[in-house]
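Missing here is one protein chain; the remaining ones are kept as they sit in the complex.
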Amino acid sequence: MTDTLKSGFPNVETTVLGADEIILNMGPQHPSTHGVLRVKLKLDGEKVVGSECVIGYLHRGVEKIAEHRTYQQFAPYVDRMDYVAAVSNGLGYCEAVEKLLGAEAPLRARVIRTILTELQRIASHLLWLGTHALDIGALTPIFYCFREREEILKIFEKYCGARLTTHAFRIGGLQYEAYDELEKDVERFCKDFEKRIDEYEALLTNNRIWVGRTKGVGVLTAQEAKDLGASGPVIRASGVQWDIRKAFPYAAYDQYKFEIPTGRNGDTYDRYLVRMKEMRQSRLICLQAIENIPSGPIMARIGKVLKPPLGEVYHSIEAPKGELGYYVVSDATVQPYRVRIRPPSFINLQAFDTLVRGHLVADVVAIIGTLDIVLGEVDR
Amino acid sequence: MANEPEPKQPPAPPAGEKPSAPAPPKPAAAAPPKPEPLDNELVKRYKSLFGDAIREAWSDRKQAILVVDRERLREIAQYSRDDEQFDFLTDLTAVDWPKREKRFDVVLNLYSFAKNERLRLKAHAAENEPVPSVTSVWGTANWLEREAYDMFGIRFEGHPDLKRILLPDEWQGHPLRKDYDILTQDTAWVRENLGIESGQ
Partner (left out) sequence: MHALLEFFRPYALPLLYALIIVAVLPLVAGYVVLMERKVMADMQVRLGPMRVGPHGLLQPIADALKLLIKEDIIPENADYWIFWLAPLLSVTAAMLAMAALPFGPAFQIADLNIGLLFIVGVSSMGIYGIVLGGWASNSHYSLLGALRSAAQLVSYETAAGMALVAALLLAGTLSMKEIVEFQQQQGVWFVFLTPIGFFIYLVASIAETNRAPFDLPEAESELVAGYMTEYSGFRWALYFLAEYANMIVVASIATTLFLGGWLRPFPGVHALDFLDWLPPMLLLGVALYCFYRTPKQPVKVQQGFLAAVGLLCLMLAAILGAALVPPLVRFKPAILGGFWFVFKVFAYIYVFMWLRFTFPRYRFDQLMKLGWHFMIPLGIVNVIGVASALVLHRQMHWGLAPALGATTLGTLLVAAYLAAVGRRYDLPVVGEAE
């Protein structure tokens, strides 16, 4: 039952291609795979009966590089994994090393980190929304989403000089003080943003065609989600109320009130709703945070040369894509012994085969979109 | 991460205050808790069931770690999932300690939704020793074990489809091993498939 074919479909029960079955290759170059992802589909007419994802086209050996850089030198590399949400990657890494050192960033740094990370979450979800809608055929939301994303990237640029691969945080806190108009900029953005999300929802949420393309497509039950290790909006849409910001609060999340949106059916439509609600919650967190940014130092006293004592730590954060974890092993030298990155997109992508069985070819693109994968993170 | 009181003390800990002190300042307050042996209820339950198969148990930076016997990994995993309610495999990876006799550390990070608790299981494996696959316990392990195989060369027994995942199927060598230099590459593959002498 688990024979492998020459084409490599371990999950399919037959060993011979039936007369009506063809193998369709969505190659690494394709407008809708959001990066270099190769998907081999086994089709029976229009229905997908098996699939295999071939990844590794963007593998850059980031974990190996980590062993040859000091802790601080490695920090810019993590931005390049999930390049759509670079700030979150940086947050996870810096906090993991801080845990390893036994240090904690001062409160002011943590609050500013929270604000920037939530803005990054909104930006990442906006990009997801635009591209997902584009794949399903709605040609306009992507431009609106990028208009909003532009505002966020401007804030990042004013803060640390970079829009995409920001390296905004440092181990121990922040390097740059918040610029003078940060609060005003964030407030202005948040005030406008509510109307904008309403615009996107007006275009899509109750649109008959959108609902028809996404409801019942790619259903993942809660049990399957837990078994497959899905995290983030994927598992929340299946009904499991789990968010690391609430389960193991980090940065300054325990100070703010926000909800965790969950879905019921675990289909694409629910994942869409969960992410839309998450954007609204992120906006609320930002508004709460800018009301009261405490004063104080922005960097903990940990010295310039970081030599954490022997040991290891696993620290994870709720990145926009899911649970982003860092397992860092230290051998008391200035370079980490091992840095393992637990990539949410990689593990969510494993669920692709389960999601796509039984659907039509036209739904494959919607399912890839709804998992919200970034190949930089899948392959590292 | 709990709000520990020490970051709110602007007066720096004694070690960093002396400007004339040479050597990297190591503020005493910023030291992690030392790893200490662990013997709580959870560990007791494991030990009572599996006895010697639980080799060591300690907590490092407040995170519980159990070192278990490689051969009984699947049993222990099954028990963890079914009875201890660790129904979520967060991560499965490996660490290479070449100087040790059993060089590989296979590390499983588990999480329990019901108890909101994390646990780390480790198993030592020598270079050619296969490790039982936990794919039948948690479906996540499928790709994670493939990646450990790809990067370290650890074979997982009972895995449905153990082949490389990130590197090309015909690649020779396992990059994350410590004896694989960072500039090494499978030059034969590069020459054949990319048509160039070297990828560097």
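The chains carry the letters A and B, assigned in the order they are written, with residues numbered from 1 in each.
In this section, a residue touches a chain if its C-beta (ideal position, glycine included) is under 8 Å from a C-beta of that chain, and two chains touch if they have at least 3 such contacts.
The model shown is predicted, which means the values in this text are computed figures rather than measured ones.
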Touching partners, among the displayed chains, of the absent chain: A
Touch criterion as defined above, residue of A:Leu101, A:Ala138, A:Ile317 or A:Val378 at the omitted chain: A:Ala138
Candidate in contact with the missing chain, chosen from A:Asn207, A:Gln255 or A:Gln335: A:Asn207
Touching residues on chain A - with respect to the absent chain: 24, 26, 31-32, 133-140, 143-144, 147, 203-204, 207, 209-210, 212-213, 215-217, 219-223, 238-239, 264-267, 357-365
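The definition used in the following text is that only the chains that are shown with their structure count from here on.
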Centre-of-Cα separation between chain B and chain A, whole angstrom: 22
Chain B residues touching chain A - in the complex, by the definition given at the top: 1, 3-4, 6-8, 10, 12-13, 16, 24-27, 30-35, 60-61, 63, 65, 87-91, 93, 95-96, 107, 109, 113, 116, 118, 120, 138-140, 142-144, 151, 160-161, 163-168, 175-176, 182
Residues of chain A defined as touching chain B within the complex: 2, 4, 8, 10-11, 55-56, 59, 61, 63-65, 67-68, 95, 99-107, 224, 226-229, 240, 242, 247-250, 254, 296-297, 300-305, 307-314, 316, 323, 325, 327, 329, 337-338, 340, 342, 346-347, 350, 379-380
